Structures are given as C-alpha cells and as structure tokens.
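Just one protein chain is left out here, and the rest sit where they should.
Presenting chain A:
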C-alpha cells in the first residue's frame, strides 16, 4: 500500500488505521460472511474516524489571516469534522452492540434482489460504482463455494504487484520517459491480474504505450516525458 502515502487529506493516521483491518481479512477466509461483515462494519467507523482527525486537526492547526470574514476558513472543516465524529461514534457503537455478533452469522448470502422482485431491488442494487453490491454479492458466493483461502491469498499478491507497478511508474516516468514507464505500467497491471502470458502482454503494452505517445505528442500536441527516447533521437 505504498501508494497511500501522499494521501491528500493529510492523515498519516488513515493508512495505519485502515490497514490492520484490511490485512487481517484473509485470515477470516474460513468464515468469510461472518468475519467480513463484522470487519467491514468496524472498517467504516475507522475510516470515518481517520477523516475526522484530518478535518479537526486541519481546522485547529490552520493559520487564519487577520481579515478572515465572519465565519472564517476554520469553521467548515471543524463543522464537517464534528459531524463525522458523531457518525464514527454512532456506527462504531452500532457495530459493537451486543446483538451484532449474533446477527452476523445470519448474513444474507446475496442481495435479495433476485428473489425479492423489483420492489425490494433498488436498495440491494447500489448505485453505479458504489461497489458494495458487486463486492458483497461475489464475496460470500465465492467463500461458500470454495472455503479454502487460496483465492484470497493470490488476490493480495495481485494487489501488491499492482502497487509496486504504480510506484515504479511514478519513479521512472520522468527519468526513463513515457514509452518505457508506460509499457511497464500496462505490463505490470496486466501481469498482476493474470501471469500466464507475460510475453504477449509485453507486446500489447509496448504497442499501446507507443500509440499513446504518438497520439499525445503528435496529434494532441501534449508533450509526454521523452526520457530515453529523447536522448536517442
């Protein structure tokens, strides 16, 4: 999770706080539905608390110019922080309430949309890109079908490869130029997802990265870092 470091909201706390919850997930593989639901329930307050800290600290430590107007620049971050603090406390209390553990094993295996008919579905079907519907629908299903932890472990390897690829791309983009760094970016990402045909991926990566360079430098007149290519020409 190296990419999490330049977090814009300014919370070094955010990464550590969220990370333990995340890294602990694979151990829960034998009972994914129960542990996942519970951990997810605690992850939300944790993430909320991290943002709260950013807002409150950012608001409190701010240097306010003398002529700041009536409410000033501090008010809004502090107000949002207060709201988030209340939310974090409330959702943590909800997740840790006595009944939560008993209710968790009964977690519904999938959104009830398919049986429940259209009336029930809009809730189960979360809005575009909102993730939970997809995540929640696949996770318990996969867990029930194959109780082994194998897929989870390989998932972490894939994510690690991807994070390493992104970091490498950031470091190499300017020194080596787009052509090399872009090829690496494409290759690393596709390799992370499936490592069976690395050579084919490399060819596709080089072709795409070259096309992008031509497109941006040639047609759209936006210079991408030339790097090595610039030295050769």
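Following the convention adopted for this analysis, a contact is a pair of C-beta atoms (placed from the backbone, for glycine too) under 8 Å apart; a residue touches a chain by one contact, two chains touch by 3 or more; residues count from 1.
In this text, contacts and distances are computed from a predicted model.
Visitor: What is the protein name, per UniProt, of the chain that does not appear here: "Tripartite tricarboxylate transporter permease", "Glutamyl-tRNA(Gln) amidotransferase subunit A", "Ascorbate-specific PTS system EIIC component" or "cytochrome-c oxidase"?
Guide: Per the UniProt record, the undisplayed chain of the complex is "Tripartite tricarboxylate transporter permease".
Visitor: Quickly run down the residues of chain A that touch the omitted chain.
Guide: 1, 3-10, 18, 22, 37, 40-41, 43-45, 47-48, 51-52, 54-55, 58, 62-65, 67-77, 80, 83-84, 87-88, 90-91, 94-95, 99-100, 103-104, 106-108, 111-113, 117-119, 121-136, 138-139, 142, 151, 155, 158-159, 161-163, 166, 169-170, 173-174, 178, 182, 185-187, 189-194, 196, 201, 204-205, 208-209, 212, 216, 220, 222-224
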